[in-house]
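Below you'll find the structure I mean.
Apart from one protein chain that is not included, each protein chain of the complex appears where it belongs.
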Amino acid sequence: MLQKSDKLLLIALSVGLVFHGTIFFFTFDETYDSFVHIFFADHYARSWFEPWDNRWYTGFNVTSYPPLVHQLTALLSFVFGLRIGFVLLAICTVQLLIVGAYRFSKLWTTPRAAGYAAIFTCFVSSIIETLHLFGQVPTLMGISCLLNALPEIYRWIRYGKHYRLATALSIMAVGVTSHHVTTIFGMVFFVAPVIGLAVLDSRIEKNKVENQNNWGLSLSMREVLKHGSLPLKITILDFLKETWLKRKQIMLFGLAIPIVMMFVFPYFYWSKTDPITQVSIPHGSRDSFIEVPSSGLMFFLIPLGIDLLLLPYIFSRVLTKRNIFIGLSFTLLLLFGTGGTTPIPKLMLGEDAFNILTLDRFTFWASIIAIPFIGEFFYRLIEGDFRDYLRLQIGIWPYHLIWSFITLGCITLVIFIINLSTFRPLQPSTIDTKPIIQFLERDQHDKWRFLTLGFGDQMAWLSAQTVSQSVDGNYHSARRLPEMTTRPLERLENSKFKGIQGLGSLQQFLTIPEKYYLKFVFSNDKFYDPILYFSGWERIQRLENGIMVWQKQDIPPLPSVLPEKNLPKFVKIYWGIMPLLALLLAFSINLLFVWYARFQKKSKYEDGYEKDFLTLPTIKTRLFILMGIWIFTLSTIIITVFVRLLLSSPNDSPTKVLTAYYDAVDFKYFTTAHGYFNPKTRSSFEDYFIKLSVEDGILASYAKLDNLYIVETKIDDETYELKATAEWITPVEQYITENIHKAVRYNGKWYIEQPKFDPTTPPDTFIDEAFLSIFGHGKRKAGVEPTAHEDFIDRPELKILSARMIKLDSTYVVVGELQNIDNQPAHITIQANLFDEYKRRLVSYNAKYVTIHRIMPKETIPFRIEFEETAWVKKDDLDPAKFNPKEFTKFDFKIPPKIFKLMVKAVVNKNDVYRSVGVQSVKEDGTKIVGDVLNYGTEEVSIPKLLIAFYDKNNKVKWVDTHFLRYSIRQQRMRGFVIERSIPKNYKDVYIGTDDDFYVNGLPNSSFHVPAQTKMLENHILLKNLESVSIRVDAFIGNPTIY
Amino acid sequence: MIKDRKFFKVIFFLGIILLLAVVTGGVGKVLVFLSKGGNRADLLNIPPELPSEYTPKVIWLNDDTDTGRPMESSNRNIIAKDYVRALYQRNLSLLTAKPDGIKEYYTLAARPKIFAQINLVASSETSIERAEINHNLKLHFYSADGQLVSFTDRFVESRERVKNKEGRLLASKVEYADFNTLMQLDDGYWRIKHVVRMPPNTIPDTLIADSTNRKAFFLEKLKSIKGINYYPRDTPWKDFWITYNSVTTQKDFKLIKKLGFNTIRIFVNFEQFGKGNVVPEMIQRLENVLNTATANNLSLIVTLFDFNSNYSLLNFPATDRQLETLLTTFKNHPALLAWDLKNEADLDFFYQNREEVKEWLKFIIKKAKKYDSIHPITVGWAYPENADYLADEFDFVSFHYYKEATKLGEAIDSLRKKVNNKPLVLSEFGLSSYRSKVFPYNQTETQQAEYFRDIQEVLKQKGNIPSIYWTLYDFTSVSSDIAGWRPWQRNNQKYFGIIGADGSLKKIGNIIIHPEQIIKKSFIESFPHYSFLYIIIFLFLVAAFIKRNFIFSLFNKILK
Partner (left out) sequence: MYLKNKKYLWGLFPIFLVGIVIAYFLFFQRKVIISTSSDSQFFFQFNLPNSLYAGSKLSIKLPQHTPNCQLLLNSSWGTWWLDLSKNEFYIPDSVMMQSGLLDISLFYNKNIIAETQIFIKPLQAFEPLETFLGSKSIIADGGEHWSMITAIPTDKFINPVYENTPVHFSFKRPNGNSEAYDIPTKHLVSFKKIYSQQKVGKTIISMKAANAAGKEKELLEIPGYPRPFNIENDELYPYADARQYFKLKTGIIKDKFENVVSNGTLVSINIKDTDGSYRQLTSYTIGGIARLMIQNPNIAGTMQISANIYGDVESNQLNIQFQETIKDFKISYNKQTEVLKIGPFIGAMGQYIADGAEVEVVLNPRQENLKALVIEGYAKFNLKQEQHPIGEMTIRFAGIEKRINIQLEVKDKNKNDKRP
């Protein structure tokens, strides 16, 4: 029954309500996971009993996550809406957590100290981090149910009243349905120690009978000894005998646990076969915290927070005889919490469990166990015996200094955690999803799938508001702190899209979108523009919120019958009812029954729980000295680290200044970058900034620094020469650049020389150019019914000139050439299907980069198609931790293909028709071909891509290759290039395509007639070995003047 | 004393830490177990193309002279595929009364006409099973931009069955008609725009019936057959075709020839052969079996549609296609003697709907005669009493017999009365030499040999009817879906062979090689194995009865 609860609990509840209630409204949309839970809640709001949801991963089952929190948010959303509903639920969970902590602390300390513990719970840094940084409300709900259940379990084991068993099980059932892992591990780390405690207490209680007078359930045996006259010894044997006596309760409780687990039976039923739950997420908590200090900070220092300072006190209280069990689990949890720093957790948990479980939950549980003892510490410090002792020993003012220092430390830590995302943003800045939703609902756009790039975890919030389906999902968000990470590429971590195991890599989504019915891409990050453009996507609109909408033409709409993995009807109903049933059950047993019992005066349910009181151990000076030393050392370490960070300026050594310069450029902090130049020789900042801003191109504006190696050679003590090799990750390729920098010491500080810029001046001041701009009406009469037949524009006619299938060691490649013989520019999709000798189709794939996707009338382009299979389907290949531009999963040809069919489709193309760029002074130099790319038009070419086609003796395409230039080419300027002339060595023709293998727009190639090219084409440069090569330029214009 | 108390305390704590570590490891393992085993590939859900098992016969008759624009072969296949898929979608909706999928295959104006039918089926609590068996398409018009096509589907045989909710047959009908159809290419799908049903006009049959009456030659050959049903020793029933091994086949056929047999009966698994789209590799394996038979100058009786128990109309086209592929491929093979269209069809009378099985049999016989008019066809009935069904349709009547040899005579007589002069073949008979140590089953090898001799005796009296013994080998393992999962049913199937599991010739083998030999019978042999077990149990029961109160007290102590 409800004991006369301490007034402090009421204070704690109100503080918690005010503090968390207000703050969570502002921080929850910056967290990692709250939008995922909101999305699940939206699913339940739309279809309660149907767990299949099409909106993510081409359809998945929501039974892959325990449902209670989501279902409650769904219920609240009918009244308050999704966002408010979620925040209200989070606030109730925090209240439940505070009550749980209070009742849990009463197991270990006096009620007054438990009150202090309740207040402290509002400021426990691990809870704040889980709520305000991660947004993990189900974990909080799970832990609060566990904490509330522990005192019930204690009373059941100790007094054996069946009512207590019912309350314990009902609360745990709620815990299971909201976060089953907490309950499963909770068994080992919370329930077992509490059962041990109950058995130990009932053993101690026997002593109470013998020495009546000042019996005290002392926390340490020596205390009891002092009180009681008889020497009291509790040996292990007594403990075991006592457990045997209690076996009925323990067995009954043990048997009931699986039944409680059955409340989320469909989760266990399904997760064995559901691949979603099995994707191993690269998680910070598994790194060794010394190598990756940011993970250390995020998953060890922040969650423990003040506990670190008071560790000696906690250990002194936890390792007493009575609390030995919770002490052991606390040490073990701390050990696991250290993650990869020591090999022990990996040994204990086993290789697979170590890679699948995220270890930050162990630190979180350790901090929860520490709450009662820290509460007790504050109680004794502020009004207990510590206060008198310290005032006596070291005087009043030093005492005030100490406790104000500790509370101040605690509060600053809390403020730092809440505002962590403002110092270093975890997510891309919040995106207004309204324009995207309107776009998806307009003109049946939701009959295709879409893909978000650079949204981070806000993608879940977008999915929650629309019915249209996304190709990827946000089930797991790799919780890394991007801005804090040392390795520059980590900065791409959360928002960069890497693809999904079993579904495909980003390159596959964009190359064969018709397989996924993917038509729209919402890109929030310029980084992806090159991949999208060169895979054949076109920009149709920049929405009001700055998101660029890309579209791929010619994609069939989603069929009306989509595949579905159906759960048996009984499982669906079970999943819909059981969690809420558990909640109602818990509510009725714990609250209604209490009122009924009081009404009926049932003494059957009274037990001696309120009567015993716990005495606090006496003060030992040794403890104070130890704590003093510990706090002193810790604070000095922190301060020194902080000061060193502040004072160390990048100009201390040449390598440091160069790394700082590269970082500044990578982060586009140009003023600081300018600050690193040698003051003597550097030009003014404005001059540097103008010249820099003019630089564009894949390296300047699309690349991200992966890592940097610097070699110092000392010329004299004033100047150093630094050879910096930098690895850049760009959307399409990985570059390694080597530049020589000179570091000069100028009055004590090291600087580097300013890089020189291209001083050439174009000859003409003003260029004008005639430009073809095209507009297609599409549906001429606005309305809902589908486009009328006469509004369709005919598909442009193409002619496939030649194509062949070649074998390169174990893979097969199709190369060829085609011409647009129509009078309108065409957007083409080239697909090759390979067949074995029984005419069974082995694989079909589209051309990716190695062609030009938009061709003008009468233009001929070469193409090359390589074949991939869905990425990372096999068991052992792991999803790469970071974005890999060269991601390619080779299709393994078990049966050798014999013939191929080429299917080319064209649609009228309306933009990206810039053709005023060409190659000049091209000549053969040994095995290389050198030349310059000249831009003689009116647009700046951000990324020029060379398409190099090698022809054999009778003018048929033999091999095609691409080469991305690193820098942009401004109007009337040129850039040099050097490319390999070699055709892959193990080159073997397998099958030369004939006219009836080629199909254009579904009709055979032979039905299109064009005059044949008999003479040797002029634009084929004759090479020494009598073969010829032709070079074309495919120009990506980053920001075209005319859309 | 204090020292070791401390020592005990340390051991106790270390023990607990170890325990905790093990428990956490265990819990970790449980969680890992729960989150492993999912197959990543099925994360991607791609809608399937045409269901592989619906494969009606599609023939393109020669096109009209002026079809507007010549049609290419690739588009011809796509149009035929989408036309068949559209009709299949309507048939599926009539069966399930659910309209999803119709939208893809019928134009906007045509959809209400299909939805009207579906609503009627849904409201009248009936389900209509309908399937078109063949399509003969004659192209009339193909528009310049390849978006419109008009053709006539001539002499379409479509079969219908109407069933109520419980699946009881209300009506079934076969009808023939022509359909003038107009289809339009829309959103990547060919959709039916107009259909007009016209009176049927027949088309010339391409397969000419065999005039040289070679069937009589095979019927004659049938009279003199001495056959054996064949499955390899280690890979019987479902494993035979999947793990086919031509070396074992060659070895076994040589052995069969040595044993004096001249005919072998084998079984073709319908599903493993790919239902409607017969798998090329499987045809190669069947061809290898036939070639090995010719090499050892044995002849083969091939039993089709083994393990197929789906008689719904939607499965008719698939059986039709497999029948056509196998018959037309192998009808000129020297080793082929006869086709057995279905093994023990009368067993399906129990499990399936009797009329449906009969309708399927009539349908498949007519088709078999069309595809291979040279070789005789039959169905191996499980019991002689049922062997008269459709007897006049078959070229010879074959039946199986596993009961006592004495009753065989009268069974043959009653059958002979019903089928008068149709040649008879006993295509399966035999006795198992299974001596179980536990269950009350005990046939000795001598009984098996005697059974074989008695059966041959009766057959000789009844005008030496040819027979095919079941089976060559004692099998090492029998799967439970053959004759039932109960151990004594499964083990019984293992000992029907002439050659024992260890490769030694059993008594029945000697009888076959030199029939006149007298079978020696030893005494101990007839003493059943299971009797030892029963004696021991009996003794145990008696002892238990004497000592009963001692056992009660023991129970009390434990439970207290």
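Note that the chains take the letters A and B in the order they are written out, and that residue 1 is the start of every chain.
Assume contacts are C-beta pairs under 8 Å (C-beta built on N, C-alpha and C of every residue); 3 or more make two chains touch, one makes a residue touch a chain.
These figures come from a predicted structure and were not determined experimentally.
Interface note: of B:Arg130, B:Arg233, B:Arg321 or B:His400, the residue touching the hidden chain in the full complex is B:Arg130. Checked against the hidden chain, the listed residues A:Thr422, A:Ser684, A:Thr761 or A:Asn954 yield one contact partner: A:Thr761.
Contact with the chain not shown here comes from a single listed residue; of A:Asp717, A:Glu790 or A:Asp809, that residue is A:Glu790. Check B:Val23, B:Ile133, B:Val195 or B:Leu314 against the missing chain and you find that the one touching it is B:Val195.
Within the full complex, the residue among A:Gln819, A:Ser844, A:Thr870 or A:Asn1005 touching the omitted chain is A:Gln819. Contact between chain A and the absent chain runs through residues 248, 715, 758-761, 763-764, 767, 769-770, 772, 789-790, 793-794, 819, 821, 823-825, 855-860, 913, 915-916, 918-923, 931, 934, 936, 972, 974, 1010-1015, 1017-1019, 1021, 1030-1032.
On the side of chain B, the interface with the absent chain consists of residues 68-69, 90, 94, 109-110, 113-114, 116-117, 120-121, 124, 126, 128, 130, 140-141, 143-145, 147-148, 150-152, 160, 162, 169-173, 175, 177, 179-180, 182, 193-199, 349-351, 354, 486, 552, 555-556, 559-560, using the contact rule stated above.
We adopt the following convention: only the chains that are shown with their structure count from here on.
Inter-chain spacing, taken between the CA centroids of chain A and chain B, is 51 Å. Residues of chain A that touch chain B in their complex: 57-60, 181, 184-185, 187-188, 192, 236, 268, 271-278, 324-325, 328-329, 332, 336, 348-350, 352-354, 356-357, 500-504, 515, 556-557, 559-565, 786, 794, 838, 870, 872-875, 999, 1002-1004, 1007. Chain contact summary for the complex, chain B toward chain A: residues 8, 12-13, 16-17, 20-21, 23-25, 27-48, 72, 74-75, 78, 100-101, 103-104, 108, 145-146, 187-188, 280.
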